[in-house]
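A single protein chain has been omitted; all remaining protein chains appear in their positions.
First chain written, first letter: the chains are A and B, and each begins at residue 1.
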Amino acid sequence: MRSIRTSTDLLALIMDNGVGQEMYQFAADLFPICRSITGDGVRETLRRMQQEVPLKIIEVPSGTDVFDWQVPLEWNIDGAYIEDAGGRRIVDFADNNLHVVSYSVPVDATLSLQDFDEKLYVDPRHDDWIPYRTSYYSQDWGFCLAQSVRESMRPGDFRVKIESRLEKGNLTYGELLIPGQSSSEILIYSHTCHPSLANDNLSGLAVTIWLAKVLLGRSNRYSFRFVWGPGTIGSLTWLANNESMLGKVKHALVCCLLGRPGALHYKQTPSGVSDIDELVACVLKDRGEDAVLLDFEPYGYDERQFCSPGISLPAGRISRLPNDQYPEYHSSADNMDLIRSSTLGESLDCLQAICDELDASKYYLNKSPKGEPQLGKRGLYDAVGGMSPKDRQLIMLWLLNQSDGVHSIQRIARRAEFDLDQLRSVAKELEGAGLLMDADTGQRGSTK
Amino acid sequence: MRSIRTSTDLLALIMDNGVGQEMYQFAADLFPICRSITGDGVRETLRRMQQEVPLKIIEVPSGTDVFDWQVPLEWNIDGAYIEDAGGRRIVDFADNNLHVVSYSVPVDATLSLQDFDEKLYVDPRHDDWIPYRTSYYSQDWGFCLAQSVRESMRPGDFRVKIESRLEKGNLTYGELLIPGQSSSEILIYSHTCHPSLANDNLSGLAVTIWLAKVLLGRSNRYSFRFVWGPGTIGSLTWLANNESMLGKVKHALVCCLLGRPGALHYKQTPSGVSDIDELVACVLKDRGEDAVLLDFEPYGYDERQFCSPGISLPAGRISRLPNDQYPEYHSSADNMDLIRSSTLGESLDCLQAICDELDASKYYLNKSPKGEPQLGKRGLYDAVGGMSPKDRQLIMLWLLNQSDGVHSIQRIARRAEFDLDQLRSVAKELEGAGLLMDADTGQRGSTK
Partner (left out) sequence: MRSIRTSTDLLALIMDNGVGQEMYQFAADLFPICRSITGDGVRETLRRMQQEVPLKIIEVPSGTDVFDWQVPLEWNIDGAYIEDAGGRRIVDFADNNLHVVSYSVPVDATLSLQDFDEKLYVDPRHDDWIPYRTSYYSQDWGFCLAQSVRESMRPGDFRVKIESRLEKGNLTYGELLIPGQSSSEILIYSHTCHPSLANDNLSGLAVTIWLAKVLLGRSNRYSFRFVWGPGTIGSLTWLANNESMLGKVKHALVCCLLGRPGALHYKQTPSGVSDIDELVACVLKDRGEDAVLLDFEPYGYDERQFCSPGISLPAGRISRLPNDQYPEYHSSADNMDLIRSSTLGESLDCLQAICDELDASKYYLNKSPKGEPQLGKRGLYDAVGGMSPKDRQLIMLWLLNQSDGVHSIQRIARRAEFDLDQLRSVAKELEGAGLLMDADTGQRGSTK
């Protein structure tokens, strides 16, 4: 395992995009692996991730009840192909793991084209793209291939072989808790189940791994919990395993689709007014990101599970162009040429800013709330009176007036029409002077 | 009593406007009767209504305390006229029952014109219209006549005779409960007290009677209670008689002025955000009605009583042009020429749609609220994954995500930006699959 870099080193690397290149290389290493919602591909992926950060690998046996679901049989595959009568391999899993419908049952048969035509999936809009299809919860099989290849197939017999295994095994996910001063947690989820697709979601894995490195390299106020698991069944399994601790989750964020250039998109929680909604919006605005705020809808990634009515975590989602807005989605065109090291670097930078903001989301209590405290005797106010207060003094007055444990520092900044950073810095002074306290931890914070 | 038609038959009749003609004929039958807030005219009216639907007739004795009021003496009238010195009848109750101020005390006198001039009411804006006036709670008498007739009267003596009786008797109202699956009720009120006036309110009586026929002919989720009574004192009397059951009333609707062509007007409840306000607005919008939503004001019909602070039922009112917006209001021009069978038919059709909507106002509970339920194993989701969901699947996700017993299906439809009918149909599927339940009854609904 590499030594973990300090935050300062990483920042420098991001600046010259060394980290972007590292993330890109990491994704490239993982790209060939055939992942699915279970199986050795996911295990291998998590082990590679373990070389970067000390995540735990959790195995949950097939058949385990998970709310309304069950952990499915484990799926593994050794090879698959379609051979024509002349022995020529028209389609070969060895060329691209998208060729096989994920979770295909084993097949070994010679069939006339017409007999297995319905098992062939193409993308009619793009001649050369192999689509990505799955059949996790219905025993079936199929091949995905380019429209051009499909059109080249002439009537006749074909040898069709899928060397897969569906057996009792496990669902595998990774988890990393980075303890902070507070036992309250910020949850970050990224899905691991896609095979050779780069943006969806090797980009998400890369950026969240490097984000975890940053957070490991520094002291945080909140605890950060990363979970890397398959889509849907993975978040459900984690939720079922951790239901009793969900009350500790202050904010949750699903991260994906972060390597393909395109505007950042933040998908809001169902209420649209959760603190994470406001905080992320502030970050994006402060950074001048040309970002899009999306209303919640119940389709999407694992935020669907976190925002279900019986779970109801305040979960947002950060991505670049969402799945329905980039044409390469779920096709072989979502490959290592689609994503950029610079985009990964920018995504990490933004995610770091979001985590900074979430970690810094503070609710202060005025410890001297009856009237204004005497700032002058603490050297916080001009000794000679009679003139209008300077900005710094006015910010003090705002912070003292509004710090009732309910208004976040960000809301106060907006109302006072001062820069958030100025408020933060002045709040630290007031905290140092014993006039404000952190309403969450009840102790003086010390992040950053 | 005629046999009660099924809903399907009625619908067909509405289509060819047979029901419109039936309602018109019903109003025509009742038109000549001299109704007031008490008396034989009301009784005769209710008996004629009993030929259509099995309503109960309730008699409440004069002098009964009704909140701040008392049931007044019963008023009946046999005839009235003004005769000139030459024995010519200038004004005769036999010609039009509007000629006598309702609740006039008996009079038999010869008076000079100047002596009883203040007892003569005209409409100065319309030469030939007889205005409608009442004096229910103040012992008085008077005649209403056309301006042109008044002008033809020359100074001199006139024989003035009103053969009326004010005696201990009863206030009479009609009531019909149509039990539904739930004992919760939807209350429909229409006033019965106007004499030979067609739009105000024989149209209301006709449409609500035929509405009751429709509801009698089918199974409903909610119970529907119709009350037909005099304005103000009638609703007060009913409220006083039924105060202990008002908690069962989910929605209340006052119906009147439904026969004269003109845009539908829905008057909202005092809060303006009661469920009935939203539901009726949805119906009118869905139907493409060029309808007007009116803010609540405390003047109007019996919604005044239902919306008083000590009663506070969520009562809206549906009419066409309200009283202050059609010139024939409270005059002899509000006669059988003013109302149309086609308008009555359209009003019934709309009221039926409103009752459908009120009856279908549903609050679902997701029975599998932790994460999404596994739709695939129930055949509700495509077996092959990797593609964006179809509308039907997206609607399922919306319904499951939002069904917390608080958001009505109508609110979910609006947020999801899908058609309400689609949501209803998908909700039924989810109910059938055991994933949603009716939050109100706790059992699967079976309306329509």
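One rule holds for everything that comes next: contacts are C-beta pairs under 8 Å (C-beta built on N, C-alpha and C of every residue); 3 or more make two chains touch, one makes a residue touch a chain.
The structure presented is a predicted model; accordingly, all values stated were derived computationally and were not measured.
Checked against the full complex, the one of B:Gly18, B:Gly217, B:Pro270 or B:Pro389 touching the unshown chain is B:Pro270.
Of the candidate positions B:Leu30, B:Leu166, B:Leu236 or B:Val283, contact with the hidden chain is made by B:Leu236.
Summary of contacts with the chain left out: across A:Asn17, A:Ser368 or A:Gln422, the touching residue is A:Ser368. The omitted chain makes contact with chain B at the following residues, 66-69, 101, 121, 131-138, 140, 142, 232, 235-236, 239-240, 243, 270, 297-299, 304-305, 307-311, 323-324, 330. Residues of chain A in touch with the missing chain: 366, 368-374, 376-377, 383-389, 394, 397-398, 400-404, 416.
The criterion applied here is as follows: only the chains that are shown with their structure count from here on.
Rotation angle, chain A onto chain B, C-alpha superposition: 120 degrees, expressed as a multiple of 5. Remark: chain A and chain B have CA centroids separated by 57 Å (rounded to whole angstrom).
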